[in-house]
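A single protein chain has been omitted; all remaining protein chains appear in their positions.
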Amino acid sequence: MAHTVETIAKALAARAEGDLSLPIDAAAEPAAAGPRDLALAMAPKYVESISQGHAQAALLHEGADWKALGLKAAIFVERPRLAMAGLSRAFDPGPDIAPGIHPSAVIDPSAEIGANAAIGPFVYIGKGAKIGPNARIASHVSIMEGARIGSDALIMNGVRIGARVVIGDRFIANPGASVGGDGFSFVTPEKSGIEEIRETLGHREAIREQHWTRIHSLGTVEIGNDVELGANATIDRGTVRATRVGSGTKIDNLVMIGHNVQVGEDCLFCSQVGVAGSTRIGNRVTLAGQVGVNDNIFIGDDVIAGGATKIFTNAPAGSVLLGYPAIKMENHVTAWKNIRRLTRLFAQVAELRETVAKLTEKGGKS
Amino acid sequence: MAHTVETIAKALAARAEGDLSLPIDAAAEPAAAGPRDLALAMAPKYVESISQGHAQAALLHEGADWKALGLKAAIFVERPRLAMAGLSRAFDPGPDIAPGIHPSAVIDPSAEIGANAAIGPFVYIGKGAKIGPNARIASHVSIMEGARIGSDALIMNGVRIGARVVIGDRFIANPGASVGGDGFSFVTPEKSGIEEIRETLGHREAIREQHWTRIHSLGTVEIGNDVELGANATIDRGTVRATRVGSGTKIDNLVMIGHNVQVGEDCLFCSQVGVAGSTRIGNRVTLAGQVGVNDNIFIGDDVIAGGATKIFTNAPAGSVLLGYPAIKMENHVTAWKNIRRLTRLFAQVAELRETVAKLTEKGGKS
Partner (left out) sequence: MAHTVETIAKALAARAEGDLSLPIDAAAEPAAAGPRDLALAMAPKYVESISQGHAQAALLHEGADWKALGLKAAIFVERPRLAMAGLSRAFDPGPDIAPGIHPSAVIDPSAEIGANAAIGPFVYIGKGAKIGPNARIASHVSIMEGARIGSDALIMNGVRIGARVVIGDRFIANPGASVGGDGFSFVTPEKSGIEEIRETLGHREAIREQHWTRIHSLGTVEIGNDVELGANATIDRGTVRATRVGSGTKIDNLVMIGHNVQVGEDCLFCSQVGVAGSTRIGNRVTLAGQVGVNDNIFIGDDVIAGGATKIFTNAPAGSVLLGYPAIKMENHVTAWKNIRRLTRLFAQVAELRETVAKLTEKGGKS
């Protein structure tokens, strides 16, 4: 990665000024930047700390006076976070996985590996699996029989891809993620307590002993293009049809997607989100960390749920939700404002009751 | 798996009509079914979509008119989910793990492996471990020294079984599950802030610096028969005695069972449930997704807790709980109905106060 101010500006489609030939090795926060680092100083507070470091070039917000900052060159960006995307892509060395197939890897002879693969130590690829070109597969990954993965996959250490799972192009999976574990689906010979309280919202007749019989997962998992999966996240296979995740959807660490769930495109599920079985989720849905979504419900397009929202019922498209149980974000804020004023309200009502009792008494006397 | 309508009906102990010799390769949703698929059309809405597919045989609810649906054969069931259990078992090919021990596996000479084992690539089995007959162990599994596992185990890729863990028959573990990690148990030389606020419910005297000293986990984990464990779930070992999970209990993905916890039989713990250390849980307890259970408490038999319930105190047998903090499900529903009406209540009380103030004034004047 031999970069200059000029090559980086080009990568960002951004305007640069000054000595465009300055060599750049890495990006750094301004105070920690060395002479071959590009200082990231898009926000005013970072501009001030440029003088604490040794950067000769910086990424600045349009209009900043780079010469006054003692810099030799500057790149100007409008939307800093977007610039970070291009910049971080340019500087990311990616994981070190040697080209070719490591001699310790066990790959079934019937598996098809695309061109330019880099497959690390202790990787196992099962019967009839198909991996597209340019795959980078780190150590200890298992890809079971019949799984199909598109081009340009980056699959990190210890990822588990189950049998017959189908995944699109440019898939990224972080360490320990599991696609295609068995769905959690059990049944009792007679109606179970859970089925009963779902109908009655809490009441139960006689409690019976009940053993759970397993419903095997015959379905698989189908994942679109450009999907990313966080470390130790899990996506279970469907019962008959496939569990599905649409193109462009990004899933963070320790997220759980249950069996039969259908997730749309361009969704963002932050860490520790859980989506229970058979729920359908639209496009561009954002679920913040620790959000929980009930089974067998429907979440419309463009829903946004704040941290730890627990969604029990269908959510119309465009809803902005918060709380347990989930309500409109603005109502949740109001609800807790009200709750915090309750002690005073109780006192006011007690006082009113006393006053009114006296008035009634007086009135009665009159 | 060469099935016919007849063999499937027998497997389900169900009544069939029509051409019982029809060959069946798989189960499918009606609209997607091919001519050798059994259409799953137990619910009325699915019956309607049979004509959109190409099924010649279907699984129907008792009383459905299969001839009018253009089918050549039908199997009739009373309780569809129960039928799915038998059907999915019949059609599940199971993971492809070659019989015998893969040459790459490392198995300590002192380990005992039962008859008919299928052990995949890169499996490690430690000193003195004992595995019962018919074990299927997928790639990258580690089973540490002295662990004992009963017959007919199915242990998927990358599962970790710790030293001296004892597990019954028919154990199923999904990818990445960990049994026998260290308990999370630390102590400070003097009373810690946590110990203090537990006694005072929130108040603290002077805050002290405190370093944590580790309490090692000498105990193990003991798991009964017919237990299933979800992907990336974790069960920690006990401090002195064993952490225990009773027979028939099913545990979903990303669940955490803390050290010393005692779980009864036939429980169902859905995804991302957390049970903190030393808590005892009865039989047939159902915890929905993301439920949290405090440490050192007792949950009685047959308790059902709805999604994301946070249980801080003992729960009597048969309770149906919801909310944070957990209260009876019906009270939680009432509580939030009330909370949503608070803004109106505040307005009413304000109005009352005004009216009563006027009345009092008038009364004072009179």
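All chains are identified by letter, namely A and B, in their written order; residue positions are counted from 1 within each chain.
Simple rule for what comes next: contacts are C-beta pairs under 8 Å (C-beta built on N, C-alpha and C of every residue); 3 or more make two chains touch, one makes a residue touch a chain.
Remember, it's a predicted structure, so these values are computed and weren't measured experimentally.
Participant: In the whole complex, not just what's shown, which of B:S217, B:Q262 or B:S278 touches the removed chain?
Facilitator: B:S217
Participant: Residues of chain A in contact with the chain that isn't shown?
Facilitator: These residues touch the chain not displayed: 26-29, 32, 40, 79, 81-82, 84-85, 88-89, 91-92, 95-96, 102, 104, 120-122, 138-140, 156-158, 172, 174-176, 228, 230-232, 248, 250, 252-254, 266, 268, 270-272, 284, 286, 288-290, 301-302, 304, 307-308, 318, 320, 322-324, 328-330, 333, 336, 339-340, 342-343, 345-346, 349, 352-353, 356, 359-360, 363.
Participant: Tell me which stretches of chain B touch the chain missing from the display.
Facilitator: Residues in contact with the chain left out: 104, 106, 122, 124, 126-127, 140, 142, 144-145, 158, 160, 162-163, 176, 178, 181-182, 184-189, 193-194, 197, 201-204, 207, 209-218, 232, 234, 236, 239-241, 254, 256, 258, 272, 274, 276, 290, 292, 294, 310, 312, 324-325, 327, 331, 334-335, 338-339, 341-342, 345, 348-349, 352, 355-356, 359, 362.
Quick note on the criterion: only the chains that are shown with their structure count from here on.
Participant: What rotation angle, rounded to the nearest 5 degrees, superposes the C-alpha atoms of chain A onto those of its identical copy chain B?
Facilitator: Result for this pair is 120 degrees.
Participant: List the centre-to-centre spacing of chain A and chain B in whole Å, with centres computed as mean CA coordinates.
Facilitator: Each chain reduced to its C-alpha mean, chain A and chain B end up 23 Å apart.
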